[in-house]
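Shown here: the complex without one of its protein chains, the others still in place.
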Amino acid sequence: MDTMQMTLYDVLRMVIAFLLVITIVFINALVMGYLERKVAAKIQRRWGPMEVGLQGWLQMVLDGVKIIAKQLIVPRDADRVVFRVAPLLSFTPVVLPFLVLPFAKNLVGRDINLGLIFIIAVSSINVLSIFVAGWASNNKYSLFGAVRSVSQNIAYEIPILLSLLSVVLITHTYSMQGIVAAQGTVWFCLVQPVACLIYLVSATAETNRAPFDLPEAESELTAGYHTEYSGFGFSLFMIAEYANMFIVCAVATVLFFGGWHGPFSGEYLGVLWFLLKVFLLMLTMIWVRWTYPRVRFDQLMNLAWKYLIPFSLVNLLLTALIVKCI
Amino acid sequence: MSGYFSDLITGSKSLLVGLGVTLKALVSPVVTVQYPREKIDVSPAFRGHIDLMKDETTGTHRCIVCLSCMKACPCQCITVEGEKQEGVKGKVLTLFTLDFTKCSLCGLCVESCKPHAIDFSDEYELAGFSREEFFYDLLKRVKERA
Amino acid sequence: MATKLERMAGSKHRFLLNMGPQHPSTHGVLRVVLEMDGEYAMELDPVLGYGHRMHEKMAEVRPTSGFYPNTARMDYLGAILFSHGYVGLLERMAGVEVPERAEYIRVITAELNRISSHLVGIGAYVLDLGAFTPILYAFDDREKILDILEAITGSRLTYCYFRAGGVSRDIDDTFIRRTREFIDRMRNRMPMYHDLVTDNIIFLKRTKEIGLIDRDMAIRYGLTGPVLRGSGIAYDVRKSEPYSIYDRFDFEIPTGENGDSFDRYLVRMEEIVQSLRIIEQALDALPDGPVMAKTKKIKLPAGECNYTVEAARGSLSYYLVGDGSDTPYRLKIRVPSYANLSPLPELCRGILLSDLVTAMGSLDLVIPEIDR
Partner (left out) sequence: MKSSEAILKLMEAGFQAESVDVNGVGYHVRAHVDAEQVRSFAQWLLAQGFFIDFLTAVDASPRIQMIYQFAHYDHPCRINARVPLPDSGAIDTISDIYQGADWHERETRDFFGVHFSGHHNLVPLILCDEDKDLKPLLKKEGDRKSLEEIGWADVPAAD
């Protein structure tokens, strides 16, 4: 009876956490969509959305309603089942990592001791969804996007893992809370600046953001893997992209920028610091996106294999030596 | 190998400079205008569609039905008709229409008009749901304005 | 339209890819059929004619004055430059003397138009490479030119301002003041463009060594304009066969060194600076007087006449055969983009799709000019 109650409590906890996560993902997409448009507009010295609500803040809600009301068009020769599944598939991997993200000292879905590995493992599924979407569309441009996405993700998983390992070598734990707790005095972006930079660059590539947005590459592949998607399928991809951004920035915050640490971060108030850091990182990604041209595919690979991976390997080696000596 | 590190350094520097440019723009004032809310003054030379001008002294148009605008128009979008009326010297204008769907706003008709009877209007908010809305009866328009 | 490539049964690993007519990087209704091997474009076949309006036929059925608006609609970015060629042709053929002041005004407006065209060309090119912001900065500057030109020509894009014998409206002090302000503004803005685009390592890596054009290729295809000058050949109609009053101004012909996409971009940037110089000199030397010749009506003799000008994208020739009447018997318009696009199959054979976009963008095509 006792164990039964515990299970029920656990299930309830999981359900609440899951609902919260879904809400966060959607709200994050709304906020980020708005910020992206507004920051891009300001960078380009225009106003951006202004019509609906004060400073146009309701625009994204309205766009969401509009896009849900739109017809779902499936191309004639597309693989219908896979085509429909792909957006959902892109949604799963971006929801799961939220369960282990430490928002504050006591605010975490479940602090498992392999949290970091869990995030890396789950978010790798993302590339599968892009590939499936590109393949099922039966469109050559989409297929190009899919193929690019796969090789890009394979190349950039390695520097990400290596740079994260350098941090793990210091903390001796994979637990997200453990890593945050280790940064009470000094953030790891000061201890591991190279790993931090490598992670940020690779994370931009991992999330397919400009200047590494080759799977989408609007001017070359029209819109890459989501060329054929309309309505809600398309919006799921967009939501997934922003959620993905949130996750990589959250991981960066946890590993390099002290997580929820900050002045007056008590049991729960740390969430404010955490979100502030995550959103600052995401704003930087937006800022970068609206500044640079897109790199070419072989240059992207060059960057990963010739610069990021050797540098992260050397960095890992040095870290290991120093940790050993101390 | 020689270019390996120099590429890295100059490249990173150029990227930072680029970020600086956009950051500066981010905090600079906006240059666009919120169009339906605020409007910019129309330049006096603006070429809208043509309109018959009202003569201040006579209170009506100045057209003498010489048909030179009709002849000058490369798109044949102007139709002018007149008739002889008793007691009036020359012809009297009975019809002056503009098919604005064909007009290319070149201004040749205005230049050809000796008595300066036609001129450009400064209307630029022209949108409609049907073709017919752009067949203007200029004679009627000048009378309505009077 | 079935193209040669479509009729061909490709080898096993190759497949056909349709780029356009509604592709973001073809700048209009151009279609390029590509035979791809992976992401490499092995064979290319441009398909034209989706927006052809047969301006040459239109010229044969209306009086010469009726063709003024048409000139603006071929190259919508360099409308004044296209008008310049046409009125020049009429004046040469009919032997009309153009007043000094009108010639200066023509040069000033034409050079302003050239700058605005280059700004769009550069902006759209960088947009092809994936950077969205520079085009909006370029449009910000271009908007100033459009405002200046609107104040005298009355329109913002398809100017119909030049007439055989002069210009349709005189400029005033406001125009001169605003133009001078623009010159200062543009000179101050150039370093910003270089910081944001020219020096950017990604831009450099994307454009260097891509789409190489050498002298031999330029001769065989008849390339002109910045596309040619990027290859180091200093050919500019304004210098080699000075029309209007271009021989009175001191300016240089910027040239590139390697003939790659980056050099073509750089030549356009430099040309903006040179155009500013020309405008400044013309404003300083602007004489007083009428802006329209006294001639009543243009009368074309029987016979042929050619008039070549430097449009924003290269040399533009109008070739007219007259039969003594007011209507041209035949008007041939040689547009620069037509020749500049034609080397595309040779230029882009065997390169990546991304590089194809780079190389094609660097040609600065205006499709309505090709489909005139």
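Think of it as A, B and C in the order they're written, each chain with its own count starting at 1.
By definition in this document, a residue touches a chain if its C-beta (ideal position, glycine included) is under 8 Å from a C-beta of that chain, and two chains touch if they have at least 3 such contacts.
Please read these numbers as outputs of a predicted model, since none were measured by experiment.
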| Contacts of the hidden chain among displayed chains | C
| note | Among the options C:Phe82, C:Tyr161 or C:Tyr221, the absent chain makes contact with C:Tyr221
| task | List the residues of chain C that touch the chain left out of this view. | result | 1-4, 48-49, 52, 54, 56-57, 60, 89, 92, 215, 218-224, 228, 233, 235, 240-241, 301-308, 315, 317, 319, 321-324, 329-330, 332, 334, 338-339, 342-343, 346, 371
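Basically, only the chains that are shown with their structure count from here on.
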| said: Centroid from C-alpha atoms only, then distance chain B to chain C, rounded to Å. What do you get? | reply: 24
| said: Can you work out the whole-Å distance between the CA centroids of chain A and chain B? | reply: 50
| task | Hunt down the residues of chain A that sit against at least two other chains at once, touch-wise. | result | 43-46, 290-292
| field | Contacts with two or more other chains, residues of chain B listed in rising order | value | 15, 18, 21-22, 25, 31
| request: Write out the stretch or stretches of chain B touching chain C in their complex. | output: 7, 10-12, 14-15, 17-18, 20-22, 25, 31, 43-47, 72-75, 104-108, 111, 120
| query | Which bits of chain A are touching chain B when the two form their complex? | reply | 39, 42-47, 50, 287-288, 290-292, 306-307
| task | Report the residues of chain C in contact with chain A in the complex, numbered from low to high. | result | 15, 17, 23-25, 36, 39, 126-133, 136-137, 140, 196-197, 200, 202-203, 205-206, 352-355, 357
